[in-house]
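All protein chains but one are shown at their positions in the complex.
Chains here go by letter, A and B, matching the order in which they are written, and residues are numbered from 1 within each.
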Amino acid sequence: MTAAGTAAGTANGTAVGEVTGPAPHPDRLLPADPGVRRLARALHAEVADLPIVSPHGHVDAGLLLQDAPFRDPAALLLTPDHYVTRLLHASGVPLQELGVGQGPLDETAARAAWRLLCRHWAVFAGTPVRYWLEQSLHDAFGLTTRPSSESADSLYDAVADGLTTPGLRPRALLERFGIRVLATTDDPADDLAAHAALRDDPTVRTRVVPTFRPDRYLEPGRPSWRADTDRLGDAAGVDAGTWDGWVEAMQLRRAHFRRHGAVSADHSHEDVGTQPLSPADAARLYAAARARTVTVPEATALRRHMLLEMARMSTEDGLTMTLHPGVRRGHHGPTSARFGPDTGHDIPLPGAFTDALRPLLERYGTHPSLRLVLFTLDESVLSRELAPLAGFYPSVYVGAPWWFLDAPASIRRWRETVTEIAGLRRTSGFIDDTRALLSVPARHDMARRLDAGFLAGLVAEHRLDEDEAAEALVDLVVGRPAEVFGL
Amino acid sequence: MTAAGTAAGTANGTAVGEVTGPAPHPDRLLPADPGVRRLARALHAEVADLPIVSPHGHVDAGLLLQDAPFRDPAALLLTPDHYVTRLLHASGVPLQELGVGQGPLDETAARAAWRLLCRHWAVFAGTPVRYWLEQSLHDAFGLTTRPSSESADSLYDAVADGLTTPGLRPRALLERFGIRVLATTDDPADDLAAHAALRDDPTVRTRVVPTFRPDRYLEPGRPSWRADTDRLGDAAGVDAGTWDGWVEAMQLRRAHFRRHGAVSADHSHEDVGTQPLSPADAARLYAAARARTVTVPEATALRRHMLLEMARMSTEDGLTMTLHPGVRRGHHGPTSARFGPDTGHDIPLPGAFTDALRPLLERYGTHPSLRLVLFTLDESVLSRELAPLAGFYPSVYVGAPWWFLDAPASIRRWRETVTEIAGLRRTSGFIDDTRALLSVPARHDMARRLDAGFLAGLVAEHRLDEDEAAEALVDLVVGRPAEVFGL
Partner (left out) sequence: MTAAGTAAGTANGTAVGEVTGPAPHPDRLLPADPGVRRLARALHAEVADLPIVSPHGHVDAGLLLQDAPFRDPAALLLTPDHYVTRLLHASGVPLQELGVGQGPLDETAARAAWRLLCRHWAVFAGTPVRYWLEQSLHDAFGLTTRPSSESADSLYDAVADGLTTPGLRPRALLERFGIRVLATTDDPADDLAAHAALRDDPTVRTRVVPTFRPDRYLEPGRPSWRADTDRLGDAAGVDAGTWDGWVEAMQLRRAHFRRHGAVSADHSHEDVGTQPLSPADAARLYAAARARTVTVPEATALRRHMLLEMARMSTEDGLTMTLHPGVRRGHHGPTSARFGPDTGHDIPLPGAFTDALRPLLERYGTHPSLRLVLFTLDESVLSRELAPLAGFYPSVYVGAPWWFLDAPASIRRWRETVTEIAGLRRTSGFIDDTRALLSVPARHDMARRLDAGFLAGLVAEHRLDEDEAAEALVDLVVGRPAEVFGL
C-alpha cells in the first residue's frame, strides 16, 4: 500500500495479493492523441486550481454544522451512495449486506460491507464510480492500492485511520478542497438553522447555501400531500388550506430561503408540463385535492399550474429555476418498501420539453429576471429540444450532464451535441449533484479535464484559437455558475 | 487587419485591441490524428475545387436577377440570418437592435447591429456560425481580424468597402464560387418570372432552378388556407373550390415549375403522416375546409391525404419529393407576432417515420420514378428509422444533416450512424439549405472536409481502400445530387 503525502498520510505495508498502482495519472481523461493532449494539458492547467463552486448538490448542512468525523469507510464511501450500491446490487449483493436503510453500522458490519465493495471492484470498470473512488482514496488518504478481496482489510484500516485525523473532518475538507460555494438541497418547511449557524461561524469560509426543493408540495395526488401542505403552512405562518394560502406560503418560504442565501429552486416531476388554470379552477382543484376528491388528471393539471406559478415567483424573487424531470422513482416497489427512496432503482423516462414548456416560455421565457436550467436523462432531447430552446430563449440554459450521464464519455457526447447548437455560454456550468462530499473535487476536476479536452479538440481542428479556448474554459468554470446562479 | 489577396482586397491598419489571426488553416475540420489527417487531406484535395451543386436552399431569385450590391455588412451577414440572430437573442440582445423585421437599416443602425455581433463573438465559439462567418470574411473580403468590440468598426468599414466592388455582387459570387446549380424555394403560385429571366440571360452561367414548396396549401386548418387556395386556383387558371380543382391546380403548377427547371417539391409539416381517403371523403373534407367547418382531426386527415397525392404526382412528373418534418414553428408567440416567422424559435419535435410513412411507401415506395428524401432534426430516428428505410426502399434517401444539425460534430454523428445501415449511396448529398449566399462555399467545403475525414477514418481502420474512398467522396459530391435530384 502506497501513501503519497496527504493530510491523512496513513501508510501500511502491502499485503499479499495486493496490487499497488501509481498515483492517478496527470493526463487522465485527456484525449489520447498526443497533439490534442498537449493542448488539453495546457488548457487544464489554467483552471486546475480554481476554487470549486457547487451550485447544486445534496451534502447535508447538518453534517457540516456538527463537523463530526465520518464514522467509518462504509459510511463515507459506500452505504449512502446509490451510485455505488446499485451496481453491487445488480451484481447480486443484497442491499442489506451493504448497510442500506439500517442506520449506523457496527465495525463488523461496516467492514463486511466494505469487503463486498472491494471484492466486486471489477464491476465498476469503465464507470465514473471507479474513477471517483480511486481518486478520493488517493487524494484524501494517499492510497493507490487497488481494491480487491485481498486488499479490503488493509484499505479499510487505512481509511478508518485517516478518518480519525482532523484534516478529514467535513469542514476541513471544505477548506482543503477549496470549495468556495456549496449549495445543499432543502425542504421548504426547513427552518435553515444549520445554514444560519454556518453563515454566522467565522471559521467557515465556504458559503453554504440552501436550495428550495418543493416537489412534494406540488404533487396533489400523493397521499401525504395534505399533511405536507399543512406543514408548509405552519412553517410560513399562513393557512395553506386554500389555493391563495398555498401561493402565499410558497412565497414566504422562498423569501425565507432567499434570506438564508438560497440562489435556486429545484424541481423534479415526472414531466415538465406547464399549463395555466384560471384562478377559479386553481382554487377549485386545490380544494378538491385537500378534500382528497381530486382525480388523477386534475392533480396533474394542478401540478402543472403550480409549476407555472413557481416560474412566476422566480421572475419575482430571482431564484434560478432548475428542472430535473423524467424519472420513474422507486421502479422496484419491494425495494422501496424495504429500503426507502433513493436506493438505486429510479429509472428515466422519455423526455419532452418543446410543447410541455411552451406555456411557461411564452409567458416568462424572455423575462429579464428568469433563469431556467433544463436537465435531462434522455440524451435524444439534447439536440432536438434543449439546445434549440437555449439557443433562443435568454432565460434558458442547458443543464450539465446529470446523474447517469455525469461520466466522461457522456459528458463528451453532451458537449459535442449541445455546443454546435447553443454554444458554450448557454450551458449551466458543472453541477456535481452529489451527497458524497469526498467526491466533490474529483467530480469538478473530471468536468474541467473533459472540457479542456473538448476545447483542445476545437483548437486542433482549427475551429478556435488557443487563447479563445483558454478564455472559454475559465468562463465554463467561473463565469457560468456566476451568471446562471447569480453567484 | 490582414488582407489576403481576394477580389475585395480591402486593407486597413490594425486598430488597438484587434487580434489578427492567420488565414483559415488548410487542415481545418480534418481529423486530429496525424495519420488520418494525411489521408483526409489527400481525399479532400480530390474534391476541393469541384463545382458546387446546391439542390435545396433559400437564396432569393430576385436578388440574383437584380444583382444589386449587398446593402451593408449587417444586411449581408447578420440581420436576415436566424442562425446568427437567435444566439444573440439568447445572449440578451433584443431582436430589434439587430434590425430583425424592420426592413432596410440606415448606416447608424446597421453599424450598431454589427457592433453587437462583434461584441458577442464568444457566444459563437464552437458553433458553425462562427466557422461560416470567419470563412466568409476571409474568402470574400480577405479579412482575418477576429471580431470584437475593438475591431467592430474597422471590420464594418472593410466589409462595407468590399461590398462596393463589382466582384461582390450576387452574380459575381455565383461565378466566383463555382456554383453550377442553385435551387431556390418558391410558392406554387409564383409566376417564376425571375427564374425565366435568369435562364434567358446568357451571362448567367449558373442554372438557377425553382423548388415547389406547397406547404400552406396542404394545411386546411390554417386561417389563410381558403384565400391561399383561391390564389393557387387563380395561378393555375382553374377553380380550386373543390377537391378535384385543388388536385388539378397542383398538377398544373407543378408542370409550370417543371417547365422552369424545378427538380424537386419540398414539404414541411408537423409530421409525415400519410393516410389515404376515399375520393368521396376527400371531396367532403375539402368542402368542409373551404366552408371553415372542418375539425382539427379532419384537417389533419385531409393534409395526410394531400401529402399522399403529392407523392403520386412525384411519381408522375418526376419532381424529387423532400420532407422536412417535425418542427414547432413560432414557439414563442410574442416574438412571432412582433417579428414574424423564421426568427429563431422554431423548435424540433420527436420524429416518427416508420408507421407514418407506411401508406405512402406501400403505394409508391418501389415505384421506379419516385425519389423521396427524408430529413430529420431528431437524431434518434437516424439509425432507428431513416437508415433502415433507405436501406430497403429504392425511392428513399436519407437527407443530409439539416438546420441545427448542419455542423461538424453533428455531420460526423450523422455519417457514422447512417452509413453502417444504409451505406453512402442512400444519402442525399450535401444540401446547404441557406439564404446566406456568401456562406454557400464555406458550407459545401465544410461538408467535403468532413466526408473526407470520415472516409479517411474508414481507410485508417482498413475498412476501405484509399482508391475506393476517393471514388466514394467524388460520388458524394457529384453523384448523389445528380442521382437524387436528377441533375
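Assume a contact is a pair of C-beta atoms (placed from the backbone, for glycine too) under 8 Å apart; a residue touches a chain by one contact, two chains touch by 3 or more.
All values derive from a computational prediction rather than experimental measurement.
Among the residues A:Arg38, A:Arg119, A:His332 or A:His462, only A:His332 touches the chain that is left out of the figure. Of the candidate positions A:Ala45, A:Ala68 or A:Ala122, contact with the unshown chain belongs to A:Ala122. Between the chain not shown and the residues B:His44, B:Arg384, B:Arg443 or B:Arg480, the one that touches is B:Arg384. For chain B, the residues touching the absent chain in the complete assembly are 31, 33, 35-36, 352, 354-355, 358, 361-362, 365-366, 380, 383-385, 387-394, 396, 416-417, 419-426, 457-458, 460-465, 467-468, 471-472, 475.
On the side of chain A, the interface with the absent chain consists of residues 19, 21, 24-25, 27-30, 32-34, 86-87, 89-92, 122-128, 130-131, 146, 328, 331-335, 344-350, 377-380, 404-405, 407-410, 413, using the contact rule stated above.
Throughout what follows, only the chains that are shown with their structure count from here on.
Averaging Cα coordinates per chain places chain A and chain B 40 Å apart.
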